[in-house]
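Here the complex is missing one protein chain, while the rest keep their positions.
Chain naming follows the written order as A and B, and within any one chain the residues start at number 1.
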Amino acid sequence: MGSITLKQVRKAFGEVEVIPGVDLEINHGEFVVFVGPSGCGKSTLLRLIAGLEDVSSGSILIDGQDVTQAAPARRKLAMVFQSYALYPHMSVRKNIAFPLKMAGMPADEQARRVEHAAGILNLTDYLERRPGQLSGGQRQRVAIGRAIVREPVAFLFDEPLSNLDAALRVNMRVEISELHKKLATTMVYVTHDQVEAMTMADKIVVLRAGRVEQVGSPLDLYRKPANRFVAGFIGSPNMNFLEGEAAAGHGAHAIGVRPEHFQMSKTEGQLAGTVGVAEHLGSDTFLHVQLDGGTHVIARAAGEFPVSHGDRIWLTPQEGRIYRFDQQGLAI
Amino acid sequence: MATRHQKSLARLMVAPSVLLLLGWMIVPLSMTLWFSFQSYNLLSPGMEQFIGFTNYKYFLSDPAFWTAMANTLMIVGGVLAITVIGGVVLALLLDQPIMGQGIVRILMIAPFFIMPTVSALVWKNMFMNPVNGLFAWMAKAVGAQPIDFLAQYPLMSIILIVAWQWLPFATLILLTALQSLDSEQMEAAEMDGAGAWSKFTHLVLPHLSRAITVVILIETIFLLSVFAEILVTTNGGPGYASTNLTFLVYSQALLQYDVGGASAGGIVAVILANIVAIFLMRMIGKTLE
Partner (left out) sequence: MARRVSDRRRWTFTILAWLVALAIFFPILWTILTSFKSEADAIASPPKFLFFDWTTENYAEVQARSPYFRHFTNSVVISIGSTLLGLLIAIPAAWSMAFQPGKRTKDLLMWMLSTKMMPAAGVLIPMYLLFRSSGLLDTRFGITFVLMLINLPIIIWMLYTYFREIPSEILEAARMDGASLKNEIVHVLTPMAVPGIASTMLLNVILAWNEAFWTLNLTTSKAAPLTTFIASYSSPEGLFYAKLSAASTMAIAPILILGWFSQKQLVRGLTFGAVK
């Protein structure tokens, strides 16, 4: 139930090949996140799974059944759009009931399911309102409610939190994760925000230019990135890369060190530099350092670390936390 | 996104309008072209003969034609001048903080919704009539001679009537464009020390230039075909003083029954309109993605 398989799925828009060929396994109940920079094809891949776009070649299977030619309505999936895509002329109740109405469900059964979904999402007080009268977060929940009532085999989310403000985004992230625990249904989630990916996913699929760079659990990707792109994409702030002498010393074309893996000292260390901008958040300190060799790195210290612009600083990368990359950018 | 099945359905849905418009474009126009090469007079039907470009020769050597051409251009030019300049002024005025703005706007927009025959007759009888008209009364009140506008200045009178009808159109379009001007840009200019006139010439006018171009092009298309106002007031007279190309075609065909000659005139009108249309279509094309 809820397993999705992509076999050599290719998508071209006219002459432009957006997805050259993807193989992917999504297991029942997994929370899978497609993540990558803009234009990497993650939304396209999601829409192929949904059936809103036709594949150029390859096949898509849901629970072992080939659905490549099936219309969206037949795939038993539900989708939550970035712009929520609520029906503006219908009340919240009618919005949520719409898929049930399309399925020809009897009215009392419809009402029961709508009430149930509204209860889960705290929408009971808003059932008679129109989308235009709701806030962004409430609209998002209505969109989710509309998806839940269908009891689909998998949920598809297309950057659902992008239109919300920062604080709301954090709350909704937690709500969606809790929803996943409660419903135990497969969820495929697209985002460009790697923080969302890391915090919500069981499995992350990193995409670039239509190709799968790496698939793995969040910590797998954090600890063992397959290449320089994944290493630099996962983790915030981004991993620092050093080439030249520093890299040669470790037998690689380039080495990477995450900001949190630097030991900072005002007196001694491996790499010397001058502090540029110092960001004191209280909980963390981020230093933008201009190393003497010319490279610019970011270093993080937990808690407070009193330095200011212009101070000299020494950074020492933790042993065992240095990533080595060859000339092609692959991890060594 | 569209499967093959959907594509043929889409074609089917567009077909009726395409066929109708295609027919509308081709059938009458080719008939006009055909007639223009014939000596066709409605008084002696069945005696048509192919005469090549004779009609065109006559038409283009007829002083009435050149008068009509000149009048057409003057009507278009005159109305454009009045409506564009007036439109900019009125748009600027309406953009100011005014009390009762809604009503002011309604009053200024009204003339566009009056049918041309009514507005022409109102102007003709109530204002321009040298005996009973209001203008006559105003002249007499200051001791001047009342002017018979329609007899002495027929073309100007037509221009005035048509301009009155189209001023709201220009105003509305320009006002819409004006209101899309970013107020922050104006504030930045003010911080940079720009006075009212500078702001107008450097910010407002360039922003409006596109809307003004649209107004000019669209009005021209419609103004080339001014008809009702002429029919109802001067009937093209005195002589041909207020006849434009459209009216000339009408009077030659339906009053003098010279279908052949009038058709040649019709083709000339089409050529003229096409020139303008090319520019307008280019402008519209830029806005369609």
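Convention: contacts are C-beta pairs under 8 Å (C-beta built on N, C-alpha and C of every residue); 3 or more make two chains touch, one makes a residue touch a chain.
The structure displayed is predicted, hence computed values, not measured ones.
Student: Using the document's definition of touch, tell me which of A:Ala85, A:Ala226 or A:Val307 contacts the absent chain.
Tutor: For the chain that is not drawn, the touching residue is A:Ala85.
Student: Which one, B:Phe37, B:Phe169 or B:Tyr240, makes contact with the chain that was left out?
Tutor: From the options B:Phe37, B:Phe169 or B:Tyr240, the contact with the absent chain belongs to B:Phe169.
Student: Taking the full complex into account, find the residue in A:Met102, A:Ala184 or A:Leu330 that is in contact with the omitted chain.
Tutor: Answer from the full complex: A:Met102 touches the omitted chain.
Student: For subunit A, enumerate the residues touching the unshown chain of the complex.
Tutor: Answer for subunit A: residues 50, 52, 71-73, 77-79, 81-83, 85-89, 98-99, 101-103, 146, 150 touch the chain left out.
Student: Applying the definition given at the start, please give the residues of subunit B touching the unseen chain.
Tutor: 1-2, 6-7, 9-11, 13-14, 16-18, 20-21, 24-25, 27-29, 31-32, 35, 90, 93-101, 103-127, 132, 134, 137, 140-141, 164, 167-169, 172-173, 176-177, 180, 183, 186-187, 210-211, 214-215, 218, 221, 224-225, 227-228, 231-233, 245-246, 249-250, 253-254, 259, 262-263, 265-267, 269-270, 272-274, 276-277, 280-281, 283-289
The definition used in the following text is that only the chains that are shown with their structure count from here on.
Student: Centre to centre, by mean C-alpha position, how many angstrom separate subunit A and subunit B?
Tutor: The computed centroid separation for subunit A versus subunit B comes out at 58 Å.
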